[in-house]
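What you see is part of a larger complex, with each chain still in position.
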Amino acid sequence: ESDQVSVKLALDWYPNSNHLGLFIAEEKGYFAEENLVVNMYTPVDPSTVLQTVGAGSDDFGISYQPELLMARAQGVPVVSIAGMVQHPLNSVVALASSGITRPADLKGKKVGYAGLPTGESLLDTMLKYDGLVGLGDVELVNVGFDLAPVLISGTVDAVVGAYWTHETILLENAGYPVVVLRLEEWGVPDYYELVMVASEDKLAQDPQVVERFLRAVRRGYADALADPQAGVDVLLRSAQGEEVDVAIERPGADLLKPVWKTSKADFGEQDSSRWQSFADWMHDNGLLAEEMDASKAFTSQFEDSK
Amino acid sequence: MNAEAAESSIQPAIQVQGVSKSFMQSGTPLAVLKGVDFYASDGELVSVIGPSGCGKSTLLNIIAGLDQPSEGSISLNGRVEERRLGEVGYMQQRDLLMPWRSVLDNAIIGLELQGVSKSEAHARARALLEEFGLTGFENEYPHALSGGMRQRAAFLRTVLADQEVFLLDEPFGALDALTRSQIQEWLLGMWRRVQKTIVLVTHDVDEAIFLSDRVYVMSSRPGRMKLVQVIDLARPRHAEMVTQPRFVELKAQLLASVRSEVTDV
Amino acid sequence: MSSNRPRVGVLGMIKGFSFSWLPSLLIILALLALWEGYVRIFDVQKWLLPSPVVIAATLVESAALLSRHAWVTLVEVLVGFGLALASGVALASMIAFSRTLERAIYPFVIASQTIPIIAVAPLLLIWIGYGLAPKVIVVALIAFFPIVVNMVDGLKSADPDMVSLMRTLGANRRDIFMKVQFPSSLPFLFSGTKIAMTFSVIGAVIGEWVGSSAGLGYLMIRSKPQFLTERVFAAIVVLSAMGILLFLFVGLVERLVIPWWHTERRKRALENSG
């Protein structure tokens, strides 16, 4: 029992179906079996996760692959230890009634985004891929993080930055059928939307704790894969369950199931060529000032330990 | 005009009849005035003296229309007037100069309210600066003035507003003896020229006698008029008169009446 | 005459409730009716702008949820405000005490207000974690400023003649501060405190953004992306009510602490009302 370790985990966002495995591991005692006490919390500004993990005040965090690469470019010593999903969740979303079916249809339209450079580059690549000149063909509008309302209200014709496992459900539930343009289908290199991160120090000093943590997490997601809806039930039973919207998380869990684990990859697995090609794409688009060796940005060292 | 006018058939400029007034103080009513009768004929100069707290300022407040009596009535020129504000000029005990206005601008506030143009108003005020001993201070803010100067400035403001009736609540309280006697003589001169009705509250018996046609003596609170003394000194009056026998006699009489009051106000 | 009305303030507001709040109530009802009508006629979706009836229903349904979170926020507000009051009064006293201190401190006080808290959020998270502390600090940071500025102006508003009087009585600097400057500053301080109290509420909401798992700010942030706009509005209603009650409470305290400030005006007003 002296072995018991308490760790802090910063979530990327409020508890939702992306976190089912974590809540299952908590409720079913998988963490406890590894002698871990996991404190989960949600910082409101997701970009703080990489800093608090990098500085060691949090042990683990959930962040995004593009952000992780940008952080490393600035010297933040963070490393991805697991791909939480195998594909981008980010997407371009438009109302079905708009008639937009492909990036080229966005020509001359207003596109809302969160005001971040990544969104600009993603859109640019998709537009070019579909034969347009690029960003110059659309009017970009910084709408902050509330993407769905501006879409419905007609403030913009499409948004980039919405998750096809979340905002889309929200919109459909509200009575607005939508069209989703997946990034990886329109020229953006495939990447891992959400990644579990730890600091370089942590990996060097405490690999056992990382290993124990990931083992429990993997067991959690294995259960979630077996029965996503049971996982949602676990989430609803948790301390913050009352604020969870079942109408979104139930379909969300079903949508996520195929990206937690694909025919090619198990949960958490990461592929170095995908990391590198995405890093190259970021460099090409000016998101990284210098070329980067992406192999240092992630580690597969914990994958075999099942 | 002098004392006889009061007895004439002309309606008095101010007629106060059976006025009582009480205030709530810490929850209990405090009777301040009790059946006050008072008048001032047109063009008359009347003084009111009485112990501190007997309700002199309260009486003037009521005449000016700032306050309404609990009982009794006030008539101006024979008409009972409910709304008397703006009808009579009133110089209160505090100088009430506005700290954000220069002396000159403080003086012309009444004219401004009457719609007189600023340049015209300034001109009229400047013409009186000398007389009020304010030359050279017209552009200062009030805080730069001595106590006496402040009171003179307030007096100038009242005079400029130019109403038919003036109520003056201890207007010379803060004046030195010299300026005081000058202003007194000046007041008499002005009063003779323009035939204003003046009600003066003062605590200086010499001043009351020197200036007035009649002097009212009030009792301590609740205030009533306990004595009216007609001042039968000849006019025009001169500063030297204060040491003359008739003056000294009147003074002794009034002082005796005042002294007979109980003192715990 | 407007300026001669008794300045009856909060106490009077409460006492004379039945009559005096009528206009306010009527306006509120009229506005709500307009809003309801607008939403119904133009068929505005409830996730875009919920109607008053929907919000009211949510308030009732989610009463338990809301009050649980409201309690958390209230504690943050009160603790943070208390900290702001103490540090604000102390700072203002230092600033008013010496010109040198004023020059040294005031720029920092002002600068502290122009720093967007969200930008230093990671530092806060690293330095003090995500418990009660960061919220309290955010509240205090926002609330202490109006207190300092008003109090400094108030301390400087002391009648210099009264200070002279104290000096002739042999008073030292401390006496003058305690017996003249401080009492003189109270009316100003209360103006600032009213503002600060209200800002404390918004401060707690912002504080909850830094990282939290409870509180009305948390609930709002959480409900927004779920399109639970009616819950966001319900939380706003609770926050507003909290802000108004706290504001009124400060007004009440003001009447108790500086009665002379009010009676001075009221007495004269009664006298003048005739």
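Letters A, B and C name the chains as they come in the text, with residue numbers starting at 1 for each one.
Operating definition for what follows: contacts are C-beta pairs under 8 Å (C-beta built on N, C-alpha and C of every residue); 3 or more make two chains touch, one makes a residue touch a chain.
Every value quoted in this text rests on a predicted model; they were computed, and no experiment measured them.
By label, the number of copies of each protein chain in the whole complex stored in this file is given as A x1, B x2, C x2.
The working rule: only the chains that are shown with their structure count from here on.
For subunit C, the chain with the farthest CA centroid is B. Centroids of subunit A and subunit B (each the mean of its C-alpha atoms) stand 86 Å apart.
Taking each chain's centre as the mean of its C-alpha atoms, subunit B lies 48 Å from subunit C. Computed from the mean C-alpha positions, the centre of subunit A lies at a distance of 39 Å from the centre of subunit C.
The set of subunit A residues that touch two or more partner chains is empty. Against subunit C, in their complex, subunit A makes its touches with residues 14, 41-45, 47-48, 51-52, 55, 57, 145-146, 148-149, 152-153, 166-167, 170, 173-174, 239-240, 242-243, 245, 248. Put simply, subunit C touches subunit A in their complex at residues 45, 47-48, 65, 118, 121-122, 125-126, 129-130, 208-213, 219, 221-228.
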